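Here's the structure, in C-alpha cells; my notes come after.
Every protein chain but one is kept in place in this view of the complex.
Going in written order, the chains are labelled A, B and C, and every chain counts its residues from 1.
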Amino acid sequence: MTKNSAPRMPIDPECCPAPGDTENINSPNLKAENFQQNESMNKDKPRIGVYVCMCGSNIAGTVNVPKVVEAVSHMPNVVVARYNKYTCSGPGQQSIQEDIKANKLNRVVVSACSPRMHERTWRAMLTNAGVNPYLLEVANLREHVSWIHSAGEMTTRKAVDLVAAAIERVALHDPLFPQRVPVTKAAMVVGGGIAGIQASLDLAQAGVPVYLVEREPSIGGHMAQLDKTFPTLDCSACILTPKMVDVASHPNITLLSNSEVEKLDGFIGNFQVTVRRKARYVDVDACTACNDCVKVCPVQIPSEFENGMAERTAIYRPFAQAVPNAFAIDKRGEAPCKAACPAGIHVQGFVALIAEGRFKEAYDLIQKDMPFPGICGRVCHHPCETECRRAEKDQPVAIEFLKRYAADWAFTHPEEFVENTAVYNLKGDDLAGKKIAIIGSGPVGLTVARDLAANSAECEIFEALPVAGGMMNVGIPGHRLPKQILEKEINDIVSLPGIKLHLSTPVSLAPEVNASAMTLERLRQDFDAVFVGIGAHLGSRMGIPGEDLEGVYSGIEFLRQVNFSHLNVDLGSQPKVGKRVAVVGGGNVAIDAAMTARRLGAEEVSIIYRRTRDEMPAHDWEIEEAADEGIKFIFLANPLEVIADQGSVSAIKCQRMRLGAPDSSGRRRPEPIEGDTVTLPMDTVIMSIGQKLDAESIEINQGSKGWIAVDPQTFQTSERDVFAAGDAVTGPVSIVEVVGTGHQAAESIRRFLCGQELLAGLKQGKTTKETPGYYEPAAWDRTPRQEISFREAADRNDFDEIYLGFTEDQAVAEAKRCLSCAACSECLACVDACGVGAIDHTAVDTFEQIDVGAIIIASGFDVWDPTPMLEYGYGVYPEVYTGIEIERLSNASGPTEGNIVMRNGEKPERVAILHCVGSRDEHHQPYCSRICCMYSLKLAHLIREKTSAEVVEFYMDIRSFGKGYEEFYERVQHEGVVFVRGRGAQVLPQDDQLVVYAEDTDLGQPVRLPVDMVILATGVVPSKGADELAHKLHVTRDINGFFLEAHPKLRPVDSNTDGIYLAGTCQAPRDIPDTVTHASAAAAQALGLLSQPYVEVVPTIAEVDELNCVGCSLCVEVCPYGAPTLAENRGRLVSKINEALCKGCGLCVAGCRGKAIALRGFTDNQLLSQIETLLQFSMDER
Amino acid sequence: MGVGQFNIIDDTNIDLDFAEVKGFNISKLNTCLQCGTCSSSCPTYFAMDVSPRKLWRMLALGLKEEISQTDTFWLCTSCNSCTIRCPRGIPVADTMREIRELILGEGMQPTPEALNRLRTLITESHNMMGDDNETRLIWSDNLPEGLGEIKRQADVVWFVGCVSSFYPMAYKIPQSLVQILKKSDIDFTLMGGREWCCGFPLVTAGMSDAVNALAVNNVSQVIATGAKTLITTCASCYHTWKHIYPDMLSHFPKDLEILHASEYLARLVAHRQLSLGPVERIVTYHDPCDLGKRNGIFDEPRFVLENIPGLELREMANHHQNSLCCGGGGNVEAFSPDTVNTASNNRLLQAQQTGASYIVSACQQCMRTFTGGARKNKIRIRAIDLTQIVYEAIENSAS
Amino acid sequence: MSESFEPKIVGFLCNWCSYAGADLAGTSRMSYPQNVRIIRVPCSGRVDPLFVVKTLIDGADGVMVLGCHPGDCHYQQGNYIAQRRYSIMHRLLEFSGLETDRLFVDWVSASEGKKFSEVVTSFTEKVRNIGPNPLRKKAESGIDVLEEVSS
Partner (left out) sequence: MTFIEDQIRQTARKYLENDEVSCVIGYERDTRGRSRPVFIESVDQVDRLVWGPDCNLNLASYLHERKHSPGKDQPIPKTAVVLRPCDTRAINLLINEQQVARENVRIIGVTCEGSEINGSLRVDCEFCQERVPPLYDDLILTELPVEVPESADPYADINEMDQWTPEERLAFWTSEFDRCIRCYACRQACPGCYCFECVAEKLDPHWVSIALEVPEKMFFHVMRAYHLAGRCVGCGACEAVCPMDIPLGKLNRKVAKEILELFDYRTGDSIETHPPLVCFNPNERLNL
C-alpha cells in the first residue's frame, strides 16, 4: 500500500509535543499539566450549583420548576439552587458564572434540554468561569420529561428525580482534560456528482488537499445525463463540464475515479481511509481517448449512462465529456467458459469475434493458447459448454463447433495468414541459446516445443514412430479427425524456427534396456533440459487365456496400424477384420475401434462392457454415433476366455455381471453372477480396456499407478532437469487438458533455465472464483442452438468425416447466442488497436491508505424504478418512459441525437406526463421527491418545443417553490401544456396507443385519454450501495435510507459522527440549486474543522487500576480498537490502555470482573449513584 | 339534486365531526389527497353520478343530505383496487361498506327491495337462493358414482358455498373438486344441509348484524367435524372464514387452517399427489378480487396452471394486484345488472385480447358472472374454474 | 394489582442511537408513561448486566437497556457483545425467580422516536401487570425528600 498521507500542517508548538517528536504523533503524551486549570479543584469538598431552566414554557409548561428547585435545594453539597427563564441565553449563562465566582462553586448541574443539544455550551461556560468543563452534569427535563408528559405532580416528581440523580452524580465527577490531537489538514469527498464536485472545489480553493473518490469511471453523476436544467433551461453539460475540468486540473484535488471506500479507521481530524482503486485495465494518463479501441470491440451491452436506451462496447467511455477523459473496460470476472477451459482459451473472446464475422482474429486468438484449433474443434470433450450459463436458459453455445469453424476457415483461407501463425506470438528471448530435448511429438510435446521456441529456445523433438502427432495422428481414426487438418497444424509448429523434428528415433532413458538408443546422460551433454511427453501407447492386457491368439488386438495397436495404412507407412500390414468383431471396453478408444472395424468391412460389431450404458466413460454423443451406425452393445458382460478354432479366433466366453455397491470412483462395482456365462461367436477381438506407459523405455521413477511421478504444479520429475507431462503423467486425458499441462510444464522449464523460483505465484489449481455479478440481459431471446450438419449413418462407411461443420451464417448466428457473461470477452483486439499501448487486461484492484481530517459524503441518489407499480406497465409497454430516459432522448449526445421520438422512430402526437409516481405513496416512498414537478414541466417544454405534440400533465399539486420556478410553470402553461388535476391511476393499451385513466377532480369526471407516450415522473431514492457506505463509515441513516443529519434544522450538513459531513441528495431529495448550496455548506463546515490547529478528543476514555488487574486479557480480546495490551508491570502482566486508540465505549469496563478498569466520566460509582438516587427518591410508600 | 344546482355549503349542512361520530376511521380519511386515484381505478365508476373521491369529500364535511341522495356506494363491487392504489393507504373499499351500514342503519335511504329479500332469504332458508337448505348437495346427483358415504369426522372439511351448491351454471366446480379429492384419496367431509350461507353477501350489503347467527352455526358445525383444515372454492367464503369469523367470534379455533381450493391444489401438486396430464390450450388467469387483491394469493393458482403440461398461460393487461374486477361482487347485480354486465364485458374483452380460449378464475362468483356476460355480449371465450381444468388434466393423465 | 401501582423503571440508553431516539420522541411531542427514568451511557456494551441486578435488588420494578441496531453501533461491536451478555443474564435472572419480564433489551435507532415511545408504553404496561418487584427494599437511608414535595 502506497502511503499517500497529506502534507502535515506545521504543528502549533503551544498545544502539542515538541516538533520533531513525530513518531508518536498519533499518540501524543497526554499529561494533564498541559492545561492551566489549577489542580486543587477536585481535592476539596464539592460545592454544587443547581440550575433548573424554564426554557420559556417548554419546561415550565408542564413541570413546576420552582417546586423542583425547592425540593433539591436541601440536598448535600448543594450550595446554590436557582431557576431561570433561558439558561442558554447570554444573561442566563452570565448569572451562573457570577454564582461560581461568588460562591466558589466547583460543580454545576444544569437541568434543561438534552445534553446532545447544549452540553458543549455549558462546558464552554464552565471553562470561561475557570471550572473544569467535565465537572458538569445535565438533567434532560425537556425532551425526556416536559415535552412527553402532561402537567401534574408525577411529571414534577420525575423532574426532581432526574435533577437529584444529577446532583449525586456530579458530586463524584473528577476533572477531565480532553486530549488535543493535531488535525490532518486534508479532506475526502465520497461521490463525484455535482455535490461532490462543488464541495471539492470549495475545499481546494481554501487550500485544503482534497481526495475525491468516485466509484464510476467518470465524475459527473446524474447531472451529466441531463439535457436542459430548470428553470433557466441552461444546457446541463455546459454548466457542469467546466466544473468537472476544474476538478481534474485543480492542484489541490486528487481525483480517485473508479474507486470505492473500503474501510475507515481513526476519529475526527485523524481519519485513515482505505480506498479500493478498482482495476480500470486502461492507463488513464496514457489513454488519449482516440476511440480506436471501441471500433474493434466485439461486445455490445446496454449503456448504464443511457439508461439502457443505447448500447456500448465493453471498453467504453461513459460520455464524451467524461473526466477523467479516458476509457475503462467493464470486466465482470472470468467468463465461466474461459475459467472451465484447461488450456485457458479466451472462449468468450473468439465467440464474440465470430459473431462479428472476424474469423481471422478469432483463429489468431484461439491459437494463442491452443496450438491445434482444428483438432480441438473436433475431438474436445468441451468442459466450457457444460459451464456455459446459457445452459440454464435453454442449451449451451456450441463452442466446440465454433472453434472448428474458425480453424476450417483458416485452413481454407491460407492467403489471410502471411506468416506462420505461431511465429508472431514471439514472447521474448530469455531462452536464447538454450537447447531442450523433447521426447515424444504428441500434443504435449509439440505445445512445449512451441512455447519454448516462442522464447527463442532451440528444441529438438525425438519421435519414436515414423510420424509426428502422437495419439492425435495414430490414436484417433480418420472419420473423427481428417489427416490434412492434422498435418497442417503439426507442420505449423514443426516448421517454426528453433524446432527440429527427428522421426523414428526412439529415446530410451533406461540405459540397460536399449544400449543403442539415446540415453539421459548423453542427452544431458547436448541439452540443458529434457521434456518427456511419450504418452501412453501400450494397450493394457486382461491376462485371460487366448489373449495372444492371432486376430486379438489391443485397441491402441489396432487403431495405430489402421492409421499407419492411411499414412502409407508400411510398418506391418493393415489388420484383417473378420465378419463378427467384438470390442471389449467402454471408453472413447473402444468406440473409435468399433467404428473403425465397421469401416474395415466387419458386418457385425459389438461392444462388450462389464457395466451399463450410464457408467460408460466414453462421451455420450460418441456412443450415440456408434449406436446410429448399428454397433451393438452387450452390457454387464466380462470376457473370460478367447476361444480358438484351428488357431484362429472363433468365439469369446463372457461372464454375466450385475451391479453392486459403487467403488471409489463412484461407479457401481460389477459383480459376477455365479455360473452364468455366455459364449458369443466372434472372428476378431479388440481389447480396449486402458492404456499403459511404455515403462521399460524410461527409468524415472513412476508413481504408484505406473505413471511418471511429477510435482503436480511444476511438472518436475525426480531428476532436476527432467520434466514430464501429458498422458505419460496423468494417464489418457483429452487433448485440451494435455495442452493445459503442456503450457505449465513449458513455463516451469523456462523458469528452470532462467534460474527463477518454480513455484512463485502459481495459482493453487484452477479455483473458479465466485461469480461476481455476471451480465444479465434484460430482454431474453429464445433462439435455439444451431444444428450441425453431418453425414447419415447409412453412408458412413469410409473414413471421411462424420460432422460437416457449420456454414458461415450458422456460425455467426450461433455465436450471437453468447450472453457476454463477463462483459469484456478478453478477445484482446483492443490491445492491438491501441496506439499508445494503454491497455492491460491483467490489472488487479489495488488499495491505498489516505489520511484525512474530514470526510464529506456526497453519494447522491438513484431514480426510482417504477416496475413494481404494475398499473403503469413500465417495462411492459415500450412507450412508457421514466423522466431520465426522456432526458437522454432530448440530449444532443443521446441515442437519438436530441430528437424526442417513440421507439418506432416517429414523433409522438400526444404525450402524458404522470406526476408523483412512487412518491407521496404509502406503499413506496412516503416523502415528496421535490424535483419531479419541475423536471416534468421542463420535459413538457422540451417536448412541445421539439415535437409540438400535445402534452397533458396529470398532477396532484405542482410544487414550483424555488426562485423563478412559478414563472417557469406559467411559461409552460403559456406554451399550451394542459394540466389535469388528477393522479394517473393506471395505463392500459388500446390499439397502438396507451390510455391514461384518471379523474379530473376539478370537474369530478372520469378521464380516459389515449396518448402515444407516457412519461412517469418517478421519485428519488438513496443511491444503490449507500447502505454499505453507511456501515463502513459508521454513519446512521433515516427511515427512508437517506443519511441522517445531526439536526434537521440547525445542523443539516453534519452527520451524527463528528468529522463526517453530508452534501447533496445523499441526505434528502433536492434539486441542483439546493444541492450546490448544501455542498458548499458542507465544505464550509469541514473547513471549520480543518482550520483548527488541533481537535479536542473525547476524554471519557478507559483507565486501568494496575494493582487490581489480574491480567486475564478479557479487555484485550473484547476491545474493537485494540487499545488495551498486556504489559509488564512489577513482574506481572497487566493491562495498559493506549489512550489515543480508546474511544470510551466501555466494553472492557463492563466486562472486567474485578472492576479494575474505570471509564472516566462514566465510572461505576457515578452510574451507581444515579441508580440509587433515582430508586430511593421516587420510593412511594406502597 | 341535479349537477347544475349548487348547494351552498354553510353551517346548515356542514357537520365536521359527523364522520367521527358515525365511527368512520376519520384520522385516515382526513389524510385524503383528493387525487382521484380511487375513482379512476373503480370498475363501475362510469355508472356513478358522484365519484368515490367526491363521496369522501362529502363524508369529511358531513354533508348528510348529499350523501343520502347518491347511489355511488350501491355500485361498489368491493374489488379493493382503490384500497391497493390509494397513495395515502386509506381503506377505501371498507369505507364504502361502512357507508352502506350507515345508510341502512340510519334509514337515510329506504332499504333497496332486493337487499331486503336477500336478508330474509339468508336468515330464513340459510342460503342465497331461498331453496331448501337440505338440497345443498344437489350438484352431486349426476356424478357417475355419486358422493359415496360422507364421513362425520375427517382431516379436511370442504365448505362448498351457496353459488356452487345452488347455481346449475356453477355445478361443474364442486363436481370437479370432489373427483380430484377422491382420486388423491384425501380424507375429507362435507356438511351438506348443516352448512349455512357464510353471510358475506350480507356483510357487503351493509347488514353485517345478521351474520353473527350464521357464523356461530357454521363454526360449531366445522368444529364438530374435527377437521384440521377447511377448504373452499369461493373467494368470498375464504375471506369470511379467514378474517370476518375470527374477528367476530372469540372462540374461533385458532389452529383451524383456512385454505382456498387453489392453495390446497398447489400443495397437492407440490407434494406430487396429483398426476396432471396434458391440456393443449391457451388460457388466461383472472385474479378474483377477494382472493388476490384482498388476501394476496396470486402465485398458487398460477403454480397449478404452470404444472399442467401443454398449457400456455398468458397474462391479461391487468393482473396480480393490478387485476380488474369481474363486476360480480358487492351485490351490485341486485342494484344495477347492466353495470355488472358492462364491467364484466370490459374484463372479457381484455381476456379475448390475449387470444386465450379459456378464462380461468378461482371463484365461483367470477365464473358465474363471466359465463353470463360472455353469453350476453357474444364474446367467444369460455369461463371455467381452476378445479375444472385440473380435473380435465387428471382425466388426460389417466388416458 | 391495584390500578394505582406505578412501576419504577430505570432505562440505560446508549448516547448515539436510543438516547437520540428518545430525544426525537420528545421533539415530536409523542407521549408515553412517566415511569421510566433514563440514564445516559456511551454504549449498550458499557452496561454491565450486574447494573441490571443491582437496579432490581435496589427496588426497581423494571429495567430497560436500549442500544443501536446490530451493525449501526458507533463503536462497531458494542451491541453484539451486549447481546451475548444479556442473552445469558436474562436466563440467569429467570432461573433465579426474577421473571424475565422485568428486563427488556432492544435496539432503537436515532430515527425511531415512534418505536421508542411504543416500546416504553408496552413495557410499562407489562411491568404494571406483573406487579411490584418482590425484592423491593425499603429506602432505609437518606431524607425522604418526597414528603416535602407531595405535602
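For this structure, a couple of remarks:
By our rule, a residue touches a chain if its C-beta (ideal position, glycine included) is under 8 Å from a C-beta of that chain, and two chains touch if they have at least 3 such contacts.
What you see is a predicted model; the values in this text were computed from it and never measured.
For the omitted chain, the shown partners it touches in the full complex are A, C.
Only one of the listed residues, C:Gly11, C:Pro49, C:Gly62 or C:Gly113, touches the absent chain: C:Pro49. Note that of C:Lys8, C:Arg46, C:Arg85 or C:Lys115, the residue touching the chain absent from this view is C:Arg85. Contact residues of chain C toward the unshown chain are 49-50, 53-54, 57-58, 70-71, 77, 80-81, 83-99, 105-106, 134-135, 137. Interface with the hidden chain, as seen from chain A, comprises residues 1107-1108, 1110-1114, 1117-1118, 1126, 1131-1133, 1151, 1153-1155, 1158, 1163-1165, 1168.
In this text, only the chains that are shown with their structure count from here on.
Separating the centre of chain B from that of chain C, both taken as means of CA atoms, is a distance of 48 Å.
Mean C-alpha positions place chain A and chain C at a centre distance of 44 Å.
Contact with two or more other chains is made by no residue of chain C.
Chain contact summary for the complex, chain B toward chain A: residues 33-37, 39-41, 45-46, 50-51, 53-54, 84-89, 317-322.
Listed in rising order, the residues of chain C touching chain A in the complex are 5-6, 8, 10, 15-17, 19-20, 22-23, 25-27, 29-32, 34, 37-43, 45-48, 51, 54-55, 58-60, 68, 71-78, 81, 85, 109-112, 117, 132, 136, 138-139, 141-146, 148-150.
Taken in their complex, chain A has these residues touching chain C: 67, 70-72, 74-75, 114-117, 140, 142-145, 147-150, 153-158, 160-162, 164-165, 1031, 1034, 1036-1039, 1044, 1056-1057, 1100, 1118, 1120-1121, 1143-1147, 1149-1151, 1159, 1162, 1164, 1167-1168, 1170-1172, 1174-1180, 1182.
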